[in-house]
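One protein chain is absent from this view; the other protein chains keep their places.
Per-chain residue numbering starts at 1, and chain names A and B are given in the order in which the chains are listed.
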Amino acid sequence: MSIGHTLLGLLESGPRHGYDLKRAFDERFGHDRPLAYGQVYSTMARLLKNGLVEVDGIEPGGGPERKRYAITDAGVTDVESWLAQPEKPEPYLQTTLYTKVVLAILTGRPAADLLDTQRAEHLRLMRELTRRKSGGDLADQLICDHALFHLEADLRWLELTAARLDQLAAEVTR
Amino acid sequence: MTAAPEPLLVATDLHKVYGHTPALDGAELTVRAGEVVAVMGPSGSGKSTLLHCLAGIVTPDSGEVRYRGRQLSAMSDGERSALRRTDFGFVFQFGQLVPELTCLENVAMPMRLGGRKRKEAEAQAATWLERLEVADIADQRPGEVSGGQGQRVAVARALVGEPRVVFADEPTGALDSLNGERVMRLLTEAAHDTGAAVVLVTHEPRVAAYSDREIVVRDGKSRDMERVS
Partner (left out) sequence: MTSASPSPSSPSSPSSHSPSYEPFAGFDGTRDPGGRPPEPSADLRTWLRDLLLGARFAAGGGREGWLRTALTAVGVALGVAMLLLAAAVPAMMDARDQRRVARDTLSMGEQIKPGPDTFLLDSADTTYHGDDISGVLLQPEGRAAQPPPGLAAMPRPGQMVVSPALKKLLASSPLLRERIPYEITGTIGKAGLIGPADLYYYAGSDKLVAYDATREHGNADRARGFGAHSNSDVRGPVFNLLLVTVLVVLLLPVAVFIATAVRLGGERRDRRLAALRLVGADIRMTRRIAAGEALFGALLGLLLGAVFFLVARQFAAGITIRDISAFPSDLMPDTALTVLIAVSVPMAAVAVTMISLRRTVIEPLGVFRQGLGRRRRVWWRLLIPVAGLALLAPMFGAVKGDASINQYQIAAGTVLLLIGVTALLPWLVETVVGRLSGGPVAWQLATRRLQLNSNASARMVSGVTVAVAGAIALQMLFSAVDQDFVFDTGADPARAQVMVSTDGTTVGQTAHDLRLISATKGVRESSGYLRSQATRPDASTLTGDDRTFPYLPVIVGDCTGLRELAAIGAGCKPGSTFLVQPPADDGNDESPKYLKAGHRIDLNAGYSEKYTGAPRLWTIPAGTPTVATRVDPTGSRQWGVFATPEAIDSSRLFDPGSQIMIGLDPHLPDAVEYVRNTAAGFGVNTYVMNISSTQTKASYTQLRRGLFAGATLTMVLIGASLLVTMLEQLRDRRKLLAVLVAFGTRRSALAWSVLWQTTIPVVLGLVLACAGGIGLGAVLIAMVGRAFQMDWGSVALMSAVGAGVVLAVTLLSLPPLWRLMRPDGLHTE
């Protein structure tokens, strides 16, 4: 999961302090593992260096967490392409995909397209595995089937999420 | 799979309402010769209705389905029936085999309805049963064979006339994974060998993975997943 892209996405709705960013991230995505301040600081420093964010202002009192960051045009483009890019289908993608969906909703992008793109990518891989399976020996088949069942689980999750997008949007933007 | 330049089946802007329930709301689909198209979507999304419209079993309220350039809804029942005998094949979840006939007779049925001699039809049916690895149950009735065997008989029947399009609606819906995989493998291989296109309605991703491309139907609207990204 790309924390950089996530923080960038969160910034798209408006400039934020580092502390706000951490809180927003934790609230939406960091259910079990809150983000460390250090990680926010280093990520923002990297984004700043790459020109994806800029410092909008500094609160009096000092400390890295008192800086206010804003997203640059380059940053918006970066979020855009990250969301549009399907993840390489592999197990345990849901955290990333969930983040992407929420960010898409938050930033007013079509979340359904995102899911469909991912779905197409998953099925593409599944087709490949299915083809490989039909040509392979039993060991190949068993290995492919393992992957196929996992991909199928993900795909079902994508389907289910797509069916619940409206519900999710209502919750996220509340 | 190479796509033929000329599409075999083209459905455009299909609408169909049952009572007050819209089943299709502007769905469209193109099937090219020899390709396997998976139609996915949640239950009640209209994917079965889309398949029925494509096969000419159900006439859409508006929109048209053209098979090799001819509009299906303009054909008579006899012509459409003839099309089902010669150009189309069907594999459904269940209920499509005639329980009174033996498996061999079931497979020979489309050819016999088409006017072929019994011996000839049954000889050809026998080779298809063999190909689908169910030659041993040729003389049993559908009620006496397992679900997987029954579906393979259904596949044999769908393909025996070497149709151009096979319509498969949840062909593995009543089967376990292993049998489902086997049916799908045999179906797609046989379709590939005979050059038949397959329209495959399923809600199982692993089954859809046997397709060449995927269409998703939601709320009566279709979405071609090839054009997504």
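One rule holds for everything that comes next: a residue touches a chain if its C-beta (ideal position, glycine included) is under 8 Å from a C-beta of that chain, and two chains touch if they have at least 3 such contacts.
Note that this is a predicted model, so its numbers are computed, not measured.
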item	value
Full-complex contact with the absent chain, from B:11, B:65, B:97 or B:197	B:97
Contact set of chain B toward the excluded chain (per top definition)	18-19, 21, 23, 41-45, 48-49, 52, 57-59, 61, 76-86, 88, 90, 92-102, 105, 109-110, 112-115, 141, 143, 157, 169-170, 173-174, 203-204, 218-219
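Keep this in mind: only the chains that are shown with their structure count from here on.
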item	value
Distance between chain centroids, defined by C-alpha means - chain A, chain B (Å)	39
Contacting residues of chain A [partner chain B, same complex]	84, 86, 113, 116-117, 119-123, 126-127, 129-130, 134, 148-149, 151-152, 155-156, 159, 162-163
Chain B to chain A touching residues, read off their complex	42, 185, 189, 204-206, 208-212, 214, 216, 218, 223, 225-226, 228-229
